[in-house]
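Note that one protein chain of the assembly has been removed; the remaining protein chains are unaltered in position.
Read from first to last, the chains carry the letters A and B; within each, the first residue is number 1.
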Amino acid sequence: MSIPAKPSSSRAAEAIAACRVDPAAAAVELTDVSFAYDVRPILSGITMTIPRGKIVAIMGASGSGKTTILRLIGGQLRPKSGGVCVGGLSVPDLEPEGLYALRRKFGMLFQFGALFTDMSVFENIAFPMREHTELPEELIRDLVLMKLHAVGLRGAAHLMPAELSGGMARRVALARAIALDPMLVMYDEPFAGLDPISLGVIGQLIRRLNDALSITSVVVTHDVYESLKIVDYLYFVSEGRIVAAGTPEEVRASRDPFVRQFIDGAADGPVAFHYPAPAYREELFADVG
Amino acid sequence: MSAELTAGVAQWLRRIGGAVTGAASKLGFASRFLLAVLWHTPGAFRRMHLTLREIYFSGVLSLVIILMSGLFVGMVLSLQGYETLKRYGADEQLGILVALSLVRELGPVMSGLLFASRAGSAITAEIGLMKTTEQLAAMEMMAVDPLARVVAPRFWGGVISMPLLAALFSAFGIFGGYVVGVRLIGIDAGAFWGQMKAGVDVWPDVTNGIIKSFVFGIAVSLIAVFEGYDAKPTAEGVSSATTRTVVMSSLMILALDFVMTVFMFRGASVI
Partner (left out) sequence: MNRSAIDLWVGIFVAIGFGAIIFLALKVGNLVTLDSTPGYHLDASFDNIGGLKLRAPVKAAGVVVGRVEAVRLDTKVYDAVVTMRIDRQYEFTKDTIASINTSGLLGEVYIGLDAGGDSVMLKDGDRIKKTQSAVVIEKLISQFLFDKASGGAAGEAAPVKTVEKPAGETKK
């Protein structure tokens, strides 16, 4: 993480002009995006559209660059090339104030919740409200309780994050993500490490909230089973490229070897089982003769 | 063999060059960081309760160690000082000895070192842990600048606490010196306080001591928040960041102390 760097000198108007996309149709549009840490390429040629009001999953093995895509959408990283348009604005060209204004319309659920450990559950959810609105405390209290009720944790309002189980913490983080009724919610591995009941709960919440609040959701995950149950569209990413895409029905019926390996959980396929190494025979008998 | 040697030397030089440029860029980053923290100061004071909370955690919770250490240092100073002064028949100067040692040097420096190890490392660990558990990233994504909300209050909490702690250290030290010198050893109380009052000037002694502790506070707080913010988001990263805070703060305090002492107290004895 670094101090917010100086953006390019483009003005906000240029930022809008760069996104030649109809903001009514697509909430997020990535066009031929590539990204690299110094010389190590992470993403290349990523083009994806996330329509308004839909849930889109980005799937792939660990280290395939899925979380990087989320960071590009959120403006934490700047792409080496290509365009990132969110809500009609070109994210990499925004000035810091513009970026912060845009982020107020986002919600993000981090992998393990990222709740503020020095505050109670209530205060965690009230945090964005207190920071960005001038609402009186009584109204904030009602709103917090409503959000907590939506995720089923209204009775846990006074608990501290350390006292919550993994599933409960994830739900509180979800309530915090929707605290300001965002237009876009990003989920970073929401299903990771949860028990079956919590998995079902989180999946249901993601779907219900998306429809009830008319938000757009981007879910980065590698949980095939839960995703297929709730999402509208899937993108498969492998080694920084999109290798497959489709609706859940298309994906289930797909013959693409990568998709098949992923869904079936096969040990070997397009994603190789063996890490690159010299030939086995050569290495074992290296010092002989 | 010569090719190997050249390659080895070249690599060694490259490592030194890398270390120097690394240190230089870290220094540059730290300076920009300081400016960013100062820039967000109004935000820290607008959320006054945050800064007060940090003054509590840095200052109030350091009171026990500071006061106890001050007391013991003062008592030992008195004990050791008396033995040496007695040889020259100057044992009535004990008051001045204890007071000047504490107010000019030991108060600011020792309380600075104690503060760095107790509060400085705690601040670094806290910020580093928040970075590791993505709390800082979450704050950024919620369009709240962590520099204003997390870093600046802790910085100012430290800067405000330090001079107060240094003064308390000196005061308790002098009291400890009084207890040992007058009550235990039996020096005349009037001579103790009288000589002290005559020998300790508010300017330059007391005020320079306060200026020193203020500078130390800035240095320690800056290093603490910077190392926390810059820590690698792993367990080892946070732990080495805390160690670095204590080590760098201590070295900075001693170096700054020397530089300031040269400027402040040179004038008093030079015509």
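We adopt the following convention: contacts are C-beta pairs under 8 Å (C-beta built on N, C-alpha and C of every residue); 3 or more make two chains touch, one makes a residue touch a chain.
Here the structure is a predicted model, which means the values were calculated and not measured.
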Q: Please identify which of the visible chains the hidden chain touches across the whole complex.
A: B
Q: Using the touch definition up top, pick the residue from B:G81, B:P163 or B:G217 that touches the left-out chain.
A: B:P163
Q: May I ask which residue of B:L94, B:A152, B:V200 or B:A231 touches the chain that does not appear here?
A: B:V200
Q: Extract the touching residues of chain B with respect to the undisplayed chain.
A: 49, 52-53, 55-56, 59-60, 63, 88-90, 99, 103, 160-161, 163-165, 167-168, 170-172, 174, 193, 196-198, 200-203, 205-206, 209-210, 267-271
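The definition used in the following text is that only the chains that are shown with their structure count from here on.
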Q) What residues on chain B touch chain A, complex-wise? A) 29, 32-33, 36, 130-131, 133-145, 147, 229
Q: Enumerate the contact residues on chain A facing chain B in the complex.
A: 1, 3-4, 74, 76, 100-101, 103-104, 106, 108, 110-112, 114-117, 127-128, 131-132
